[in-house]
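Here the complex is missing one protein chain, while the rest keep their positions.
Right after this comes chain A.
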Amino acid sequence: MGNVQEKVDREVLIRTLEGEESFRRFQPAAAGEWEEYILAQSSQATGGLASVPALLQRNATLYADKDAYREKEFGIWQRWTWAETEKEIEALALGLINLGVEEGDFVAIIGRNRPYFYWSMVAAQSVGAVPVPVYNDSAAEEMEYILGHCGAKYAIVEDQEQVDKIIEIQEHLHQFKHMIYIDPRGLRKYDHHALHEFSHIQNQGRAAYDEWITDLQERRAKLTYDSTCVMLYTSGTTGKPKGVVLSNRNVIESAKNSSEFDNLGAGEEILAYLPMAWVGDFIFSIGQAYWTGFCVNCPESPDTMMTDLREIGPTYYFAPPRVFETQLTNVMIRMEDAGPLKRRMFRYFMDLAKKVGPNILDGKPVGGMDKLKYKLGEFFVYGPLKDTLGFGRVRVGYTAGEAIGPEIFEFYRSLGINLKQLYGQTEATVFITAQPDGEVRADTVGVPSPDVEIKIADNGEIFYRSPGTFVEYYNNPESTASTKDAEGWVATGDAGFFEEGSGHLRIIDRAKDVGKMADGSMFAPKYVENKLKFYPDILEAVLFGNGKENCVAFINIDLTAVGNWAERNNIAYASYQELAGHPKVLDSIQSHVETVNKSVAADPMLAGCQIHRFLVLHKELDADDGEMTRTRKVRRVIVADKFKDLVDALYDGSTTVSTETEVTYEDGRKGSIKATLELRDAAVVSTAAKVAAE
């Protein structure tokens, strides 16, 4: 009780300092009442909680001694409570003011998920600047575009690698002033005129407390629901990245609605491992974390992510389908190497789980015997497996970004992991639709999220309007106007439809990718590609055929899965290229293609998209070569252009083709690889025959 009163006193003090009368009048009687009051205040989005820094102030009082951040470093989970976090951010914010950061300045933030970078974002917001997180694996010229486009004057970066990149492009960035780095290693000898160590900036901030604290408080008080919260550059499947401006309203309302949708509370644990420049990470690790007060855990290094996941055991988890796929592939590979007893047990209980697991998860009736056996399975197989994967405590799990294979999706659900799908984009501050508990399926993306309105245009394109709808594309009124209309409806660029009965949304493809075949039937490449990608040995597929008589495809094998298969079958190979061209690999891919053709033919609307000819590419499609976005979506146009000779060869009927491809190494150097590829025909189901059969 005394503790609560203390907290209240402190809060009143803070608010008084900030000149907010409303807080002084409130004298709470009990802890619950106080919490209720705070939440009531926030849901009305009053002046006090109209920004992320304001939420931080609330959390520092309400959850003072609760962990806000953890990061594994030196083998130990280092922790910061909300009260400590507030102090760290304040010191940094004062340091930024001391350095000369002004309201409205853009501050680029470049690094992997670490508490320091999350603090940097909130500190930037506190001083009225706009944080711009940038993908840390971007090449220097990509960074140059983004930093030049927003006119960033400051950058907070991780280490020597990022510092070197910025120095390389600095002469083209006339507005650029100062850079702050976290890890001093290797940087001691650098010219420190415009280069500062993170901890020094914080120390300077602490030292200049008296000088700048009033300034900081004034700046913080000026933040409103309509101030810019963050600017995120969309990866852009076409053209240059665009800076999406999100306001505090966008972020806080979306965080609030989505937290309520899944009953997220202060007790959740998440692992922050997805790129900080991606809107999802911003919403989970800042939006929802600050709204609900839950704890954000940062892995030790990208390589230790799986171990860290296991140690933390998050209760709320997000991953793109690729991560789930990789994990499943690893489980299957390791099971192949297990002893016969373990293998039999695994198979038996997985079959059972497949049958009854999803129903048990959805709370549907299941026979008593099956229930008992499932319990036994939980003890012997599911429990230990979930624990190994780090999913032992997951209460809400999401996947989004791409379609997930039904088998993969069912696998996790059958284990009792509440994995769901959502559909969203940067411009919507993530949430457009999501699956409510108990209504989860692999082929839909759920119902509209709270406060989101959706309409579908005649051509199938999905439009939405919500409190999360972005403000604008920075410095790009044309793109803003062509995406968001006067009434606030935003074009997603995706084609889809609402399923009758369930009211769930189903996505077909990117609206602009949906085309027409020469005979006028529908061409929906992604629909077919996804079916191919559901095979573990196919990593990527690219379908061509818009405006043509028939379709052809490029296929990328998955090195882990195919490599393991090769090892078990005594197939020797020296390189990715050699394995990709192996006749037995081609045979197996061909059989997948033919199975997919049968499945595609079953849908009369899309029967024209069957694959007539295909080839297996000699290199993996890669973001460094511009063939994919940083979030690993295929850039269709660029691939078609770069491998034009291969597409032509697929259409002109030749059986082999020699080609040379330029590749970019991670350090930016270029090289080239030569290959002779075999082109194969795949059996197709004749649609005419099918009509006749029916």
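Keep this in mind: a contact is a pair of C-beta atoms (placed from the backbone, for glycine too) under 8 Å apart; a residue touches a chain by one contact, two chains touch by 3 or more; residues count from 1.
By our rule, contacts and distances are computed from a predicted model.
One subunit of the complex is not drawn; among "Urease accessory protein UreG", "Aminotransferase class V domain-containing protein", "XdhC family protein" or "Amino acid/amide ABC transporter ATP-binding protein 1, HAAT family", its UniProt record names it "Amino acid/amide ABC transporter ATP-binding protein 1, HAAT family". From the set A:Gly75, A:Gly501, A:Gly653 or A:Gly671, the residue in touch with the chain omitted from the display is A:Gly75, counting the whole complex.
Mapped onto chain A, the interface with the missing chain covers residues 73-76, 185-186, 188-189, 300-301, 303-304, 307.
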